[in-house]
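Now for chain A:
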Amino acid sequence: MPKIADILWIIPLLPLAGAAINGFFGKSWPNSRVNAVGIGSVSLTFLAVLELVREFFKLPLAQTPIMKSFAPWLVAGSFRVDFNFWVDQLTIVMLLVVSGVGLLIHIYSTGYMAHEGGYYRFFCYMNLFMFFMLTLVMAGNLVLMFVGWEGVGLCSYLLIGFYFLRKSAIDAGKKAFITTRIGDVGFTIGILLAFWTFSSVDFGTIFMKVENSPVEAVGQIGVLTTIALLLLAGAIGKSAQLPLYVWLPDAMEGPTPVSALIHAATMVTAGVYMVARMHALYSHALTAMLVVATVGAVTAFYSATIGLVQTDIKKVLAYSTVSQLGYMFLGLGVGAYAAGIFHLMTHAFFKGLLFLAAGSVIHAMGGEQDMRKMGGLRKKIPVTYWTMFAATLAIAGVPLFSGFFSKEAILDAAKDGPHANLTLWVLGILGAMLTSFYMFRLLFLTFFGKQRYDEHKVHVHESPKNMLVPLVILAVLAIGGGWFALPTMIGGPDHFQNFLRPVFEAAPAGTAAVAEQANTEPVSPGAVLVRSLLAPGVIVALIGFLTAWWFYIRRPDVPKKLAQSVHGLYTLLLNKYYVDEFYLAVIVRPLLWISTNVLWHVVDENLIDGAVNGAGHTAREIGQQARQLQSGNTRSYAAWVIVGAVCVTVLVLGVWGMVR
Partner candidate 1 sequence: MNAVPTSYFLILSAILFGLGVIAFVFKRNIITILMAIELMLNAVNLAFVAFDRANGGVHNGWVFVFFVIVVAAAEAAVGLAVAITVIRNRQSLNVEDMNLLKF
Partner candidate 2 sequence: MEFVAQHPILVVSIVKIVVLLFVLMTALAYLTWFERKVVARIQSRLGPLYVGAHGLLQPLADGLKFLFKEDLTPPASDKFVYILAPFLALSLALTTLALIPFGPATLTILGQSTNLGITNSSIGLLFVFAITSVGVYGVALAGWSSNSKYPLLGGLRASAQMVSYEVSLTLSVVGVVLLAGTLNLNDLIYAQSGRWFHYIPRWNVIPQIVGFICYFISAIAETNRVPFDLPEAETELVAGFHTEYSSFKFAMFFMAEYANMITVSCLATILFLGGWLSPLSSAWRWPLYLPGALLLIGGVALVYDTVILQRGIARIQLAVISSIALALGAICLIPSVMPIVQGPFWFLLKVVFLLFFYVWTRGTLPRFRYDQLMDFGWKFLLPVALANLVVTSFVVLVLNR
């Protein structure tokens, strides 16, 4: 058996094959067979990844990262792009997350989508997404990464617009596509600039060259900073940060598994991954770092506030996703790359779980998404309840749950990391409080209190096995996913960060952060434990929980009063700060006007059409004159032939004669 490391391409290609098969033949197939192909391919991928991990751990550190080029792709002068893959610890983490969570969600979908039309289409898209995501993660150069980048964008567009009969769905799809595209423009330019600067798009070369170039301090905008910021633009678009976050909430139009896989667990974290992958660059462009951190923190807080008042269960989760992504950016921005990735992983677990659980709830409620029409579901759907509860604890950052470790790591780095920045830290803390508040609000509204739905209309029922199993597995992960860092509670090492160190130690900031993480001043483990239990994050989480409990269990009438008392603020939040309206007025409308009145009516109709028609017209005129030659009389043609013959003979023989 060949080593997976030698045939890395098999990993992304398996899902692609699945997609192709389902896409071409799935239409007439029964669901079971579609499942076999779809899930089969993904699970094979997962196994391949596991095998790869095994081999990877066997490798001596010297031989990592694995860099393999399989074929030249684009070769033009000095510009050369290969199909080359790059596998290091970071990639390993991403691979595990993507393929693992992906597999679980595929399984979940078999239950959730069972009665939907276009079943094969769904799985075809999902597999395609897996393909692109894996390409993105494993890519060894910027261009190949960009392929995956755009590919996942495409798949997300297709899947958001999965119910293409619903206009809202289609619009949401378009919105997602276009919004992210705005960021991608920056990304593309960034790539070109990178090539122009480093005369290569391969990570290896780029990193090497970056290492040898001086660090650009804050406020100093050099080429590295420019590249970093441009790439960041793409990341912001993809990972739904301010100001391009608007597409993500609408993306909830898609089926819930899609929201879970693409818009919570994997795709939206592509930006984070990209920044982490290019950490060398960012560590040398401190301005960019600052921007990253700021964007992250602000987004974290901002979208959390919106999350407070949303009533649609999936919308709440969407905004919480945005804010969690903000946390990741914050982590990256303050140089705690490992922490950021750590949060990425845990978030993949608990947010995926939350979405799936929400999906299960919606499934139970027969498609109802408004939390005000739920309540008291605790007894009806216990499994969903418990899993969701676990996820909520995790995201709220309750100690011993995965979210706690990652979030704490980020906040610590923000408080007293090398790039520490107190304002950002404060924003983070507040965000954390809001997070725990709205999450518990969601939990209480959904599962506690009295039923606010009509018993006879809605027949609440627990979801089938193939939906619950992934829930449970994810719940376990959501709880235990963070225990790599368990020792830190008593001042021990953080295994996750140690594992990632080879990747990030290149970055001075990263190492510093990690080092700082590793040896907080050596006091007794008990003290450390106490401190970590009394960390601000935990406290605010507690506050959030209590407020939520007070509002929605103890005194359910308070929220309304509050809403009336601070009515303006409430509506503002409810309407998401009127950002969409703002964009519509400021950007979309003018753009539309210009493209209609200028580009269309002036440029297209007069200039372009004019040119084209003109060309055609002239050609026709010439033809009109020339066709007179073609009299249709064979003898004339014969005569013409002779003319030609004479010309040739005179020419050839004449010239030949001259030569002789």
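On how the list was made: all candidates are chains of the complex that A comes from, given by their letters.
Convention: a contact is a pair of C-beta atoms (placed from the backbone, for glycine too) under 8 Å apart; a residue touches a chain by one contact, two chains touch by 3 or more; residues count from 1.
Keep in mind that this is a model prediction, so the values were computed, not measured.
Within this complex, chain A touches only one of the listed candidates (1 or 2), namely 1.
By the touch rule above, chain A contacts candidate 1 in their complex via residues 627, 630-635, 638-639, 642, 645.
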